[in-house]
Structure formats: C-alpha cells, structure tokens
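A protein chain is absent from this complex, but the other protein chains hold their places.
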Amino acid sequence: MSARPETLLTRLMPRPIWVGLVAAALLAVLAPQANSYLLFVANQLCIYVILAVGLNLLVGYTGQLAFAHAALFGIGAYGTALLKVHFGLPFIVTLPAGALLATVVGLAISLPALRLTGLYLTLATLAFAQFTLWVFLHWEGVTFGAGGFRVPRPDWLLPGLSPDVGSFALALLLAIVMTLAAASLVRSNTGRAMIAVRDGEVAAEALGIDLLRTKATAFGLSAFYAGTAGGLQALMLGYVAPESFDLFHMALMKAMIVVGGMGSIVGSVIGAGAVLFLLEGLRAFKGAQEIAFGLLLMGAVIFFPRGVAGWLQALPGWAERYLRTAPPPAPEPDAVPEEAKP
Amino acid sequence: MPPAPRVAPPVNPHSAPAETEPMRRLSLLVSVAAAMLAAATLPARAQGAPGVTADSIRIGSFGPLTGPGYLYGRLVMNGVEAVFDRVNAQGGIHGRRLVLTREDDRCEPAAAIAATRKLIHQDQVFAIIGGGCSNAALAARGEIEQASVPTVIFAAVADGLTTPRAPTIVSTALTSGLEGVAQVAYAQQQGARRIAVVSMRDAWGRSRYTPLMEELKRRGITPVADEEVSPDANDATAQVLRLRQANADAVILLLYPKPGAVFLRDAAKFGYRPLVIGQSGIADPAAFEEQVGVPGATARFVTISQVRFTPESPEMAGWREAIQAKYPSDRLSVFNMFGIGSAQVLVEALRQAGPNPTREALMQALNGVTNLGTDTYGGPITCTPTDGRCNRTVVWIQKEPGGPIRIVGTTAVE
Amino acid sequence: MLSYLLLSGISTGAIYALVALGIVLVYKATGTINFAHGDQLMIAGFLAWTLHVGLGLPYLVAMAGAVAGGFVLGALAERIGFRAVLRGNLVNVVLATLGLAFVLKGVARLTWGGISDYLAFPPLVPPDPIIIGDIILLPQQLVVTAGALAVMGAFALFFRFTTMGKAMQATADNPKAARLVGIRVENIHMLAFAVGSAVAGAGAALMAPVTLLYPDIGFMLFIKGFAAAVLGGLTSLPGALLGGLAIGVVEALAGGYIDSSAIEVSAFVAIMATLILRPRGLLGGPPPRRA
Partner (left out) sequence: MTARIAVEGLGLSFGGVAALSGVTMAVPPAEIRGIIGPNGAGKTTLLNAICGIVPPTEGRVLLDGQPITGLKPSAIAARGLRRTFQTSALFGGLTVLENVVTGLHTGLRAGLLDGILGSRRLRAEEAEGIEKAHRVLEFVGMAGFADRRASALSFGQQRLVEIARALVSEPSVVLLDEPAVGLSLNRLSDIDRLLRRIRDERGVTLLLIEHVIRLVMEVSDSITVLAAGTVIAEGRPEQVRQDPAVVTAYLGTAVHA
C-alpha cells in the first residue's frame, strides 16, 4: 500500500478520531434524554468498547489466543462490588481497586502463559476462566455464590444526576480515555513490540524485544481494561452474578474484535457496537439469536477476515498506521535489485 | 438482601423528542447514529394506558429464549401464547386482542435489565408476564418496581422475587421457599430420620438450597450429608458413596432431571435406595424414569409438580393440540403448562380490570385474584396485597416403575 | 471406595476420550481445533434419537445414521465454512468453528428443544448393573469404554497402514510439502473434518444412553474433550485416551476424597497444573525448536 497523495477529499474526510469524538458527544447529549432502555444500551456500549479495545490489545495486537477475558471482566466486577459491599468503600476507591485486582490476576496468568503457545494457551486460559467461575459460585462467604448480590449504586456528586446517568457518564468518559490511550499506545514502541511478538516471536526476540515483558504488558493491560469494564458493569447493573462472565460472554467479546477487525482500535469500537446492536436488535427474534450470532461470527471470519476495519482502511485517512512517515528522501537509483526471484 | 434505595430518575418518559439539529456538515456515520437515537427517543402515543390501543393490549414477556435455560423462557412463553391465541379467537378482552412481545434475557442479569427496560420504555407494554431464571428475574425486579408495571412471574422461583413484597409483582410459580417447606414436611411425614441434601450450585439450585436449609434449621434438623452434583455431571458415584456412608434414609434432591437421573442411576448401581424427594424441576416422573434408564431405580422417588396433570393426561388434550398446531416440532411440556396457568391468571385479571384498563386497575385485579381455578396448576390461585406468592399448592406425584403416574397428595403450604 | 471411584472415573473418562479422539483426528490433519466438535456430536446424537426413538428404527441403523449424518455435517462445515479460513491464522479458524457451534446449538434448540428437557435414549445393552465381586458396572458404560478403545484402535491402524492416513499425517506436518508431492490438501482437510464429525456421531450414539441428549451437552463435552486432547499432547491418539481417562479419574478422586463441589473444578486445576509443568501436555513432544 503506497502513500496516497494528499487530495481535497483526503483533507475533508473526517479522521477516525473526529468521527469517534463527535459520535461520543452525540451519545453524551442524546442518551440521557432518551428512555432508560436506550440509556442502558448506551452505557453497555461504552463498557463493551472498553472490553473490546482491551481484548484486541492482547489477541489482535499481541496474537495471544487467550480465553480469560470474561473471567477478568468478572474479577473486576466482583472486586469493585465486593469491596463496596463488604467494606463500604466508595466507588471512587473500589472501581480502580477492582481494575487493579484484575490486572494483577492478568499478570499472574501471563507468567505460565509465556511458556504456552497457540492452542495450549487457549486451553490453559479456558481452564482458568472455568476455575474463576467456580470460585464465584463456591466462595460463598465472600462472593455470595450463585445467587449473586446487589450493590448499592452511588449518588453522584452533581445534582440531578441519577445513578443511571451518572454511571453512563463515567463509562463514556472512561471509554473515550481508554480508547485514545490504546490508540496512542499501539503507535508507540510498546505497540510495535506487541505486533512484532504476534508476527514473529523469534525474530522479535532477536531484535531485543523481551517476550515475557511484552506479553505480560499485553496481558496486564488487557486485564486492566477488562477489570475496569467489570467495575463499570457492576456500577451500571447494581447487581453482580456469575452468569454475566461465562464463556458465552467470552465468545461475544471475541466476536466484537473479529467483526470490527483484529489489530485495530477503530475496529474494536465498531465491533463492540455491531455486536451490541445485533444482540439488542435480535432480542425478540424468537430464539434465533444464537443462530444469527453464530452466522455473524462465521461470516465475518470467512468473508471479511480483516473485519470492518479492513474496509475502512480504504478510506482516505483511515488506514491504521503506526508510524506517520516523514516524506522519504528522494530514492537513489537502485543500488540493489528491487525485484529478484529465484 | 433488600434492594438498594434508588434515586428517582430525572428522565420523563414523555419528554419531548430531541430537537433535530442541522446535520449538514456531519459525516454520514454520525448522522445515521443520531437519526437512530432521535427516532428511538420519540415518545409513544400518549393516550390512555401504555400498551393499550382501541383494539389491542400489548403484554411483554422476558425470559431465556436462547441458552441452556430456554426451557424456562421460550417454552413457557409458548404456553402463554397458546392462551392468548385462544382468548383472541374468542374475541379478545373487552374487544381487544392480546399481543405478546417477547424479549430474550439468556438467563443473565444484565440482559434481563435491558429486556425489561426495553419492554417498559421502548415497547411500552401494558403489563409483563415473564421471568424464567432466578438471577435474571431478581435483577429485573428493580426495573419493574421502579416503573410500577403489573407483572406476573411465570417460572422463576426465587423467594426474593416476591419477598419482601414488591407492590406490582405477583408470582404464579411455586416459589422455592414453599417447595422447601413442603419437601421437609414430606420427609418427616414419611418418617425419615436421616435427611441428606443433594444440590446444584448454580443460581437455580441456590435459590432452592438456601430456603431449604433455613427450613431444615427451623425444624432443628441437621442434614447428615450435603453434596453437590453439577448440571452436566455424568457420574455421581462419589456422592452416592458418601450418602450411603452417612446412612441417609431420605434425600432431598435439588437437581435438574439430567444430574438427578445420573444420581439415581448411580445409587441404583450400589443398591442404595433411600426415599428421594424431588422438586418441580423434575416434574415429569414418566420422562424421568426413562432418563434414569435403570429398572426400579425410581421406585422410591417422589417429586413435586406445580401442575396437576402430566402432558399426556387426557385433560390436557386441548392444549396438547394447540401447542402442536402452533409449534409443530414441539410436544406439550410441563413448561408450556406453567405458561398456560399463569396466562390464565393474567387474562382473568385483565378481564376484571374492565373495558378501560389502567395499570392500577390491573394490579388491583391481580391482587384480588381469589381461588381462581386454572387448567393446569395444582390448586386454586389466590393473591393478596400482602402476599404475592399466589400458587401455594404442592402436588406430590410418583410413578411406580412400569405403572402410571399417581398423585400421592397435595400440600397447601401456609 | 478407591476401586469404585477409579472405575467410575474410567467410565466417565471414556466419554471424554471418545470426544477427544475426534478432536485429535481433526487436529492431526488440519492443525486446528474444532470448537464445534461437541455440537456436531450433539446434532448427530439428536439424529440418532430421531431415527431410533422417533421413527423406531433399530439401534444399529440409528448409529449408522448418526455416523453418516456426522460425516456429512463435518464435510459441509469444512466446505462451506472452514476452507476459506484454514490457510489463515489460527484465531480466525477457532472463531469460525466457535460460530458454527452457536449455529448448531440454536438449530438444535429450535428443532428438538421443544420435545422435552432431556431426551432419554434407550440403552443398547440390558440396563441392570453387572456385579463381579467388588466391582459394580453399568453395561452401557462398558460399551462406551469399549467404543473409545475401538475407535482409537481403528484410527491407529488407519494412520499406520492406509495411504489416506499417511497423507493426513503428512498434510498436518507440512501442508506445503504435502501439496508439492501431490496431496490435495483441501480434500484431506474435508475428509478430516468429516471423519472427525463421524466419530463424534458414533460417540453420540454410544454415550447418549448415559449422558442423555440436550442442546447444551456439546460444549461441556467439548471442553472436557479438548482438555483430554491437550493433556495427551494433541497429536497422540493413545494420548487422547489417556488424557480422557486421567481427567475422569481426577474428577472421581476429587469427588471422593476432597468434596463433591471439587469435582467440576478439579479437571481445570489439573489442566492448569499440567500445562504449567509440561507445556505440551503429557504425551506431547518437547517444546518445538523455535528456529
């Protein structure tokens, strides 16, 4: 893909960041005025965006086919809600604490994960996810077991802000900040290291990229995103139960990044929206959601292996580049063959 | 745990539509998103009660249509739909057709909240009949209370749905606490001295286990064994061995049919035959006998039915045909029968709410349902303003190996 | 007590092994894991039920139907679904199969889900327990164990002695080289998915009397089967058998000696521990040379 010349169209075409911010601003203004169902969906969207962006960092950018994201989402939700319920701490404390707890667990699972590749990693993280669910169900003194538990939702400082609007505002803010942070990160040396690990572990290592550190960073970051999303979910629902963190949700999150585009931040955002739209749109579809969801997943992988982001790449200004190059110096008349085939 | 106090939302369901802004310079994507949101915020026709038009009444239903719990959602709703069809065929309620809007909650709290909000605020239903899974329905309870929508719970059994009393929620399902009381009473009545509990630790199992343990404690009984079997288990040897060692003479079984069948099969394998007391999750002893598959293994198995017939009973012929006609690949099941019973209660209340129904009138009618007979439930249905547990009749059923299903007794729990 | 537990562990393990064998077979030929394997098994099981219970055909006919149905289902899945992604990265393949798993579950729920909660399947053999001294066995469990052994034996012979088997092995080892020596890689892949799914069909007909049939049986069996396959090293048929039995026995022992609530989790803890100690499973080779 060669650099395109700057045209009028290129300059007028809104960049992803502007489209995203305008959409977010519209959401911020319209959602609280809409009915409480749409507000809820908008809130869920923000949470899904955080989840999808975080998962894409690990799966799309670093190439680690882990299946523990739903469990980490749950750890964030449980951590946030339980600190609130057991110790009465305010959300301003428990939300970051829940996210950190998820991060620590994420880092912990990255250590054995370093030795595991491909499907072995998949199984190990799958086992971890099932183990986590088991703990949610059985550690009843702490987690209240299968029945779940209610979390009092905070009154927000600003007057007139209901818990619904307040948690939506916070989720939206965090979704914006965390998406921008991820978009910035993948363009940095850390992001390149992650991509290098995905595209060739051995070569990456030979260039001085520390595999353990890079993978641990990806696991930890991804877990932090999942944990934050979990805390927001608890805040939004006012209710935490194990059903929300099972393998169906893992599949849901995978579907978001596949539909949106692996290794694409814009794709993560769009994928989260698309999957939520599908779930809500087909809610009343007499039991065919599963089929539609499965077909979407298969179809996306088969027909659009690069997801929606694959199409967007073609829009001027939307190609996801990690480095914006300075205009290259005039090429020398070829010193060495440009084309040579054996 | 009591529900958290809530701050009333500033959102007015009849608020004006978002002002249409000039969108000339916004990109296509943004305008599409805005249009969607704006369209969605249009208020419903603000005439009369929500969901009621000149010729129809919209009733909402939430429950699992997909996922492992679909039995408690889709199949129950099919029963509801069958009743609605019959009512509509007979001219509807005061000339209005009943329309059922289904929303899937996949047995998940978050999805259930979204589903009820959608029903209430988006679909603008008049009343709700639904609730398949305990945790999902518990999560939805807050939304229903907040919006004061008359609601009949048709399958979820958690006590927390009706206790403490939510003003607009009644349940025609036999709540788990009632079944627990009945199970313990039955065991004692049969002279059991050493009672053991075998349960699943999922939300369904938990919603039964907790009140059961409380009831045992209240009666001063300590179970001699307390074992778990997972919903997908294919083996229960360890549990059976432990129960045998504890010499339990009665086992209260809080399991779905599959793990229940595995348990009884493995018990039979060791020739261990205590009195086994099931609950309404295993409501068809004939099917259960086949599922166990070992002759004689169910000889001392007795279970609770919420309904007084089996799907094969001659009394059910009409509904059997109705279900088969509407859903050709289905057979009438007890889950359909739950839906039939609860829909009949709702229909009666709607009738009593009069030709110009309001939610208040419907709620009053529901709370005033007294000794209402249905085609399926074990006993008459009675709701009161203080107690939303309208179905209190436990029907004990048993099937002698090779013989017919017998109703061995009914217990009306106070 | 120990003998009872071991025996029950082995008979549950045989179920897992039967699932694992199909997973390993597909892996050996395609290098991927079919997340829809359990759901293909479930569909084939319902098919067998329809033939045997619904239409009253003899058991063996139903079993043949399940095998044939599984074969067709696997072949179609490969041709329509997976072929396009098999050359791509692993993540996409896994997700395509996961998508199929949801489709099959949904279809089963709509087709058979309204009949009853759990469909019973009449056993092939008389249901009375066999008691030999201290040993108590349910005959159908013996049938499942024998079935697992037979399937494994058949595949061992298949891979060792038939051209097709060798071609499959070669394809998995090095698809490019296989193509160069004239092996039609696509056909091999299709065959592998078809045969893997047919094995699932046979397994379904064998185990249905023990496990009962319901739309969600597939994923549980798949997870255990996947675990068994990985524990066994993913490419080894005896490894799959051993892995399945190991998981079954671990579960039974955890249930007997720790607590019945530990059964479900013991398998997962065992998997995590095993993979930490032996990243390539019990019978898997040494870690791949990374250059």
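The letters A, B and C name the chains in turn, as written, and every chain counts its residues from 1.
By definition in this document, a residue touches a chain if its C-beta (ideal position, glycine included) is under 8 Å from a C-beta of that chain, and two chains touch if they have at least 3 such contacts.
Quick caveat: nothing in here was measured; it's all calculated off a predicted structure.
Undergrad: Kindly state which of the options A:P96, A:P152 or A:G200 is in contact with the chain not pictured.
TA: Selected residue, touching the omitted chain: A:G200.
Undergrad: Given the full complex, what residues of chain A touch the hidden partner chain?
TA: 1-3, 181-182, 184-185, 187-193, 195-196, 198-200, 202-211, 217, 221, 263, 321-323, 325-326, 328-332, 334-342
Throughout what follows, only the chains that are shown with their structure count from here on.
Undergrad: Hey, what chains does chain B share as contacts with chain C?
TA: Of all the chains present, those in contact with both chain B and chain C are A.
Undergrad: Suppose chain centres are the mean of their C-alpha atoms. Which chain sits farthest from chain A?
TA: Of all the other chains, the one whose centre lies farthest from chain A is B.
Undergrad: Based only on mean CA positions, could you tell me how far chain A sits from chain B in angstrom?
TA: Result: the chain centres lie 35 Å from each other.
Undergrad: So what's the Cα centroid distance for chain A and chain C, whole Å?
TA: Taking the mean C-alpha position of each chain, the two centres sit 32 Å apart.
Undergrad: On chain A, where are the residues touching two or more other chains?
TA: As it turns out, chain A has residues touching two or more other chains at 138, 287, 289-290.
Undergrad: Would you please write down the residue numbers of chain C that are in contact with two or more other chains?
TA: As it turns out, chain C has residues touching two or more other chains at 106, 109-110, 261, 264.
Undergrad: Which positions of chain A touch chain B when the two form their complex?
TA: It comes out as residues 14, 19, 22-23, 26-27, 29-41, 44, 137-138, 145-153, 155, 160, 162-165, 233, 236-244, 248, 279-280, 282-287, 289-290.
Undergrad: Touching residues of chain A toward chain C in the complex: what are they?
TA: My answer: residues 59, 63, 65, 112, 115-120, 122-124, 126-128, 130-131, 134, 138, 201-202, 247, 251, 254-255, 258, 262, 287-291, 293-299, 301-303, 305.
Undergrad: Applying the document's contact rule, which stretches of chain C touch chain A when the two form their complex?
TA: Contact set of chain C toward chain A: 33, 81, 84-85, 88, 90-96, 98-107, 109-110, 219, 223, 226-227, 230, 234, 261, 264-265, 267-269, 271-272, 275-276, 279-281, 287-288, 290-291.
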